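Worksheet: the structure to be examined is printed underneath.
The other protein chains are all here in position, but one chain of the complex has been omitted.
Moving on, here comes subunit A:
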Amino acid sequence: MYGGDEVSAVVLDLGTHSVKAGYAGQDTPQHVFTSSVGARAKGGDVDMTEGGSQSSRDIFVDSMGIRRDEVDVTSPYGENGMLEDWEAVEGIWEHALKKCLTIQTDEHPVLMSEPVHNSDGVRSKMVELMFEKYAPPALFLAKNPVLSSFAVGKASSLVIDIGGRNTTVTAVHEGYALQKSVTRSPLGGEALTDVILARLEKQKVEVRPRYAFTKKEKGDGEFTVKAVNHPKTSASYSLFKRREIVEDLKATVYQLNDHFFRGDEHKNVAGITYELPDGNTIEVGAERFQIPELLFQPDILKDLDVNVPSLSGDVKLKSIQELVLECINNSDVDVRKDLWGNLVLCGGGSMFTNMRERLDGALFDHAPQNVKTKVVASMNSVERRFSTWIGGSILASLGSFQQLWMSKQEYEEHGANLVLRKCP
């Protein structure tokens, strides 16, 4: 009706780790890029800029491959897990809509995902900024877990989303998030990456980003590696590039043990050799099981003896099984049985080998005796990583959804706060 079937909607999923953008009705997002953006105070040598002209900073989106002097890497998300840096948000939207999808923004409705704990203020701000800046004919805000649930074809489920900054567990009932059930932990993909990086540094392994050295072939397959100093590189850019390397290491070497990990296990396990970009090799032994195990046993962090800022708060870290149990206990008694039988595992941080089986086992031990537990996780890694976007793609193309859009006209009549009523 407002979105119209003739013009396809755009689905925009701005996660804490990466941005996914594409047209509704497609199987996977057409464009995926990092949510981290470069930012530099104005006044320096300006080459390519994106974002508003009145902004105080130049924002660089999706161009982390290029090292630039004095460019800080920053996230659009604040400490509280909600959008906070609106210049960065605008830069990301601009890039996704105009550079990647190259659309006339006033012709396509936009469905945006949002964290389930998003505040009213941030929701209204998103709506205002989107309508004022891009004037789409209509928009909709949908909560991440609701979309992930749709992605596996369920209107009701318990969604366990291991994301970049957070692991979030939400009960979803008939297409609505049970708002008061949500449990959250900072133990997400990024925290594990940081633990691995901190461990490597503790072991005096230097993780050198590609920009920090030159590599020349000497002949016979041998290389000469020379350090290159770029003193004006920001610490945040250096960290971003080192994290990128560790993310690859994590994805290729680290895995979950096939059963509950005990401290003295794998003492003599064969290490796996990994070659860093500068040609140095490292060998990872028991730690390749121990660190992912943090998801199930956060107490292991003490044994690792590293300081990771995102995990160093006063609040006791909770394991996934504790988050699930708490979430279910916060939910309506009538739906609990249903939740146990429809556990959905998703998010980029859930990709470890054995993840689904381990979760199944851990939850089986916690479930009441007379209920059946079942963990569903897409076998296809793309579907699991992009479940939120895929759910958005499905929702926005449903015929019955078309009457739910918040139209530009409604925005003009009632203001941005209407979104709180249209998209509860």
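As a convention for this text, a contact is a pair of C-beta atoms (placed from the backbone, for glycine too) under 8 Å apart; a residue touches a chain by one contact, two chains touch by 3 or more; residues count from 1.
Following the convention adopted for this analysis, contacts and distances are computed from a predicted model.
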Omitted chain, identified by the protein name its UniProt record gives, among "Profilin", "Replication protein A subunit", "Core Histone H2A/H2B/H3 domain-containing protein" or "Cytoplasmic tRNA 2-thiolation protein 2": "Profilin"
From A:Lys267, A:Lys316, A:Lys372 or A:Arg421, residue that would touch the chain that is not displayed: A:Arg421
Absent-chain contact - pick from A:Lys42, A:Lys99, A:Lys180 or A:Arg262: A:Lys180
Touch criterion as defined above, residue of A:Val225, A:Leu276, A:Val376 or A:Leu404 at the omitted chain: A:Leu404
Footprint left on subunit A by the chain that the document does not show: 1-2, 155, 173-174, 176-181, 329-335, 400, 403-404, 407, 409-410, 418, 420-424
